[in-house]
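Apart from one protein chain that is not included, each protein chain of the complex appears where it belongs.
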Amino acid sequence: MQVPSHVEYERAASLQHALSLLTRPDARAVAGGHSLIPMMKLRLAQPELLVDINGLTELSFIALDDGQLRIGALARHADLLDSAVAGRCYPIFHDAERVVADPIVRLWGTIGGSLCQADPSEDLSAAFAAARATAVIRGQDGERTVPVRQFHLGPYETVIGPGELLAEVRVPVLPATGSAYEKVSRRVGDWSIAAAGAVLRLGGAAERPVIVSAGIGLTAVGAEHFVAAEAEEFLRGRAADEESFAAAGAIAARGCHPAADQRGPEDYKRHLVAELTTRALRRAAARVRLDA
Amino acid sequence: MTIRVAVTVNGTEYVREVEPRLLLIHFIRDDLGLTGSHWGCDTSNCGSCVMWLDGRPVKSCTLLAAMADGRAVRTVEGLERNGKLDPVQQGFIECHGLQCGFCTSGMLMTARWLLDHHPDPDEAQIREVISGQVCRCTGYENIVRSVRWAAEHEGASRMAEDGPA
Partner (left out) sequence: MTGAGGPPTAEPGFGRRHRKEDQRFIRGRGLYVDDVRLPGMLYGAVLRSPYPHARIIAVDTIAAQAHPKVKAVITGETLAGLNLAWMPTLSGDTQAVLATDKVRFQGQEVAFVVAEDRYSARDALELIVVDYEPLPAVADARRALDPGAPLIRDDQPGRTTNHIFDWEAGDARRADEVFRDAEVTVAQDMLYPRVHPAPLETCGAVADFDRVAGKLTIWATTQAPHAHRTLYAMVTGVPEHKIRVISPDIGGGFGNKVPIYPGYVCAIAGSMITGQPVKWMEDRSENLMSTSFARDFHMRGELAASRDGRIRAVRVTVLADHGAFNGTAQPSKFPAGFFSVFTGSYDLEAAYCQVTGVYTNKAPGGVAYSCSFRITEAVYLVERMVDLLALELDLDPAELRLRNLLRPEQFPYTCQTGWVYDSGDYPRTLRLAMDLAGYEGLRKEQQAERERGHLMGIGVSFFTEAVGAGPRKHMDILGFGMADGVELRVHPTGTAVLRISVQTQGQGHETTFAQIVAEELGIPADDVEVVHGDTDQTPFGLGTYGSRSTPVSGAATAIVARKVRERARAVASAMLEVDPADLDWERGRWYVRGDPDQGRTIAEIALAAHSDLELPDGVEGQLDATCVYNPPNLTYPCGAYICVVDVDPGTGKVRVRRFIAVDDCGVRINPMIVEGQVHGGLADGIGMALMELIAFDGDGNCLGGSFMDYLLPTSLECPSWELGETVTPSPHHPIGAKGVGESATVGSPPAVVNAVIDALRPYGVRHADMPLTPAQVWRAIQGRPLRTDLAIGPE
């Protein structure tokens, strides 16, 4: 039977309280619990102390603030999916949230929890990486910021240290930008076989737009920092057209390192990277309003 | 090694000493004896254990009882009010929305929540909201119809949910 091993439990009364509890090296923060508790049931995770941060409602916000979309770590997946402002600035987040787990899990699972779980197949990491988001980390001595592209050190490993907590994610909101996320899974609710997110900023004439900057995030395919850096570089300054998108997809496919598993063989996953990157770029471009 | 939790379940407060690791589903079933909610998969994939916590459906095999301390839980046993079935319960009877009955309590709780927020859902909305809950018997068709039946028969008797939204 799958039940957790013994653990202590404390409910954080404040952010400071949480941070002080989390200085214990064997402590883990729990919010939605939908990543951590299954790991505990399998006894793959055996923290000695759980710090319940669900009471820190000051971290539940989603707001547009000073040119940035700010998403509190405790915002639930459903909150992000329901957020009109997030959907307007970054439809990629709505695309991604629609395919994260299922509607009930999304009611409880948090944005911060997903990022901190650092599962290579988790969708939001690639979406935030594509958007060049910044993680805001609170520690007892104050806060530090880390680009999401440097947030993950490897599978299930992040830069968060003892006594620290991911507090929010900030995403710059730029004009003439479109974004999209494309995922293929074996079934609704399953992890990605592969997925690609794209954020495109365009310039130039409406009838012949040019790519000002591109962000491409890749899920579950062994992409370094969840991004396709070479493809991003390739796109800069090029025409936002099918030829560019397909070429970028091919570059992204070459640059990742998917591993064969029951979701698919390596060649298929690499093919998907090309296909989904191309599709995400196409849809992102179609969402750009150049007059905005 | 135990902590004290106070959980309001279907309007009644229960205070128990529990191990912090105790899963909410086991608390409800084994400690409180409310066996209408079921356990089916360990991995929060099947939805047999769906109940409400503070007004929102949750897969209770993936939360700790400790996390429900001071909060309100609603289970299938709390759907019937004053001897009157909730429309979703009646809908499942009318449209043959269940066979073995094992997924039913979770489906009912999600359906009730959906109708509280979307009183007139279409088929696609219903299919979407139950997509994290598995039924092995009905092929989902009659579950969808049951929820539609409930939507069409709610009328003025709609009941307020318990717990803050």
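We call the chains A and B, going by the order they appear; numbering starts again at 1 in every chain.
Convention: contacts are C-beta pairs under 8 Å (C-beta built on N, C-alpha and C of every residue); 3 or more make two chains touch, one makes a residue touch a chain.
The structure displayed is predicted, hence computed values, not measured ones.
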| item | value |
| --- | --- |
| Among A:85, A:153, A:188 or A:206, residue touching the chain not depicted | A:188 |
| Where the missing chain touches chain A, by residue | 1-3, 5-6, 43, 184, 186-191, 193, 260-268, 271-272, 275-276, 279 |
| Chain not shown, touching residues in chain B | 19, 21-22, 26, 29-30, 33-43, 45-46, 48, 75-77, 79-80, 85, 89, 92-94, 96, 98-105, 108, 123, 126-128, 130-145 |
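Following the convention adopted for this analysis, only the chains that are shown with their structure count from here on.
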| item | value |
| --- | --- |
| Separation of chain A from chain B, taking each centre as the mean of its C-alpha atoms, in whole Å | 30 |
| Touching residues on chain B, where the partner in the complex is chain A | 1, 3, 19-21, 23, 26, 42-45, 47, 50, 56-59, 62-64, 66-67, 69, 110, 128-129, 131-133 |
| For the chain A and chain B complex, residues of the former touching the latter | 2-9, 11, 30, 33-34, 37-38, 40-41, 50, 52, 54, 101-105, 107-108, 188-189 |
